[in-house]
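A single protein chain has been omitted from the complex, and every remaining protein chain is retained in its original position.
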Amino acid sequence: MVDKREPVMDANALMALLHATFKQVADDFTVDDVKANEVTVRLKVGEKHLRPGGTVSGPSMFALADVSAYLVTLAMIGPKALAVTTSCSLDFLRKPAAATDLIAHAQILKLGRQLSVSHILLYSDGHPAPVAQATMTYAIPPAGSKSDMLMA
Amino acid sequence: MVDKREPVMDANALMALLHATFKQVADDFTVDDVKANEVTVRLKVGEKHLRPGGTVSGPSMFALADVSAYLVTLAMIGPKALAVTTSCSLDFLRKPAAATDLIAHAQILKLGRQLSVSHILLYSDGHPAPVAQATMTYAIPPAGSKSDMLMA
Amino acid sequence: MVDKREPVMDANALMALLHATFKQVADDFTVDDVKANEVTVRLKVGEKHLRPGGTVSGPSMFALADVSAYLVTLAMIGPKALAVTTSCSLDFLRKPAAATDLIAHAQILKLGRQLSVSHILLYSDGHPAPVAQATMTYAIPPAGSKSDMLMA
Partner (left out) sequence: MVDKREPVMDANALMALLHATFKQVADDFTVDDVKANEVTVRLKVGEKHLRPGGTVSGPSMFALADVSAYLVTLAMIGPKALAVTTSCSLDFLRKPAAATDLIAHAQILKLGRQLSVSHILLYSDGHPAPVAQATMTYAIPPAGSKSDMLMA
């Protein structure tokens, strides 16, 4: 899509960052794969993510898309903990399978100095058709700002 | 905005519906006001909605916008419990105030037979500038379908 | 919405800027009103904006929303000609009236150093229900950059 760049953080480094920055929710997620411009992230679906009938809730799908966009950005630029979501667009396509993990495939489409833009497809694990698509924009803190220092 | 119609459900009826359909989360919300084409909904912010620093999380803001769009739609058309979100767009504008309730003002812009579209502004309670804006589209189940019967 | 600030450009100054920067399309638009955080812009609908049946085309509605977001941003920050649209979200709500001007009401929701976010409602002139809503994000060039100099 964009110039393929090798990631500067691997799955373990991303999980460590997630635990350092969002410890309340880090246990809900696993980074399944990291490659050039892409990450695969799993939402380990539990009781708290479900709605009546066993389907995964909208806020849980949002959370997975958001975390995935954050991780695919940081995989490429390194740990800048205070990158913040500025906007997102979500399409809910199908009802997720009952009580099944969700898998996000997130791809960076633009990695600028100030903004990253990514596209994310969410799947019920083992199912071929996506349950949702999302686009996410992240604001990247300026180099040298305090927010750049968290992992130092 | 659109032809002003009187709501067919009041705040108590909307809260009863929310408890009947989304009992896991209903206690997080209060309907503060209902009028023609508009509802005001409060997220009673607690520990589980917070991120480090005390700010309200993105998924919590999504959840409030989503519930508000659902309630403003049902206020106008009556209890059709299985109306589903089909898409949303969210802009995060400012960091919410620490540990402060969020207030959503949701307004219906279109109420068709198949779709409702609404615009939602989220505020930290008592603050004048919005922390987020959202647009939400709901699919309304056809009249007479099973999903029309939940409250019968 | 946000701190009400007086605009630093009036309707005439905005039209002059539009002619200087987008002369191919400037004649299609009129700035009808400018006030704190808001502008009203008219698309003078002509043959080239129409689809079969006389309805205004989607690209024409996009163009009006885009120009309005640009003008409401510049009204508040002054002439920075190279502000660029980074993202938009559009909901098409109703068929516009045949061969009727479109009126955009654009409101700034956030005016940061790097980004402006606005919400725009489009109406067929004289009709009460909106034909479309849009949210637009503009990237503002850093102060002192070349793009800041166009009108100098």
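We just call them A, B and C in the order they show up, numbering each chain from 1.
The rule we apply is simple: contacts are C-beta pairs under 8 Å (C-beta built on N, C-alpha and C of every residue); 3 or more make two chains touch, one makes a residue touch a chain.
What you see is a predicted model, and the numbers here were worked out from it, not measured in a lab.
When the omitted chain is restored, the residue from A:60, A:73 or A:135 that touches it is A:135. If you put the hidden chain back, the residue from B:55, B:73, B:87 or B:107 that touches it is B:87.
Contact between chain A and the unshown chain involves residues 1-3, 89, 91, 93-94, 109-110, 117, 119, 121, 128-130, 133, 135, 137.
Against the chain not displayed here, chain C makes contact via residues 21-24, 48, 50-52, 58-60, 62-63, 66, 84-92. Residues 86-87, 89, 114-115, 117, 137, 139 are the ones on chain B that touch the missing chain.
Here is the rule we use: only the chains that are shown with their structure count from here on.
Look at where the CA atoms of chain B average out and do the same for chain C: the two points lie 28 Å apart.
For the pair chain A and chain C, the distance between mean C-alpha positions equals 33 Å.
With centres defined as mean CA coordinates, chain B is found 25 Å away from chain A.
Shown for chain A are the residues in touch with two or more other chains, namely 86-87, 89.
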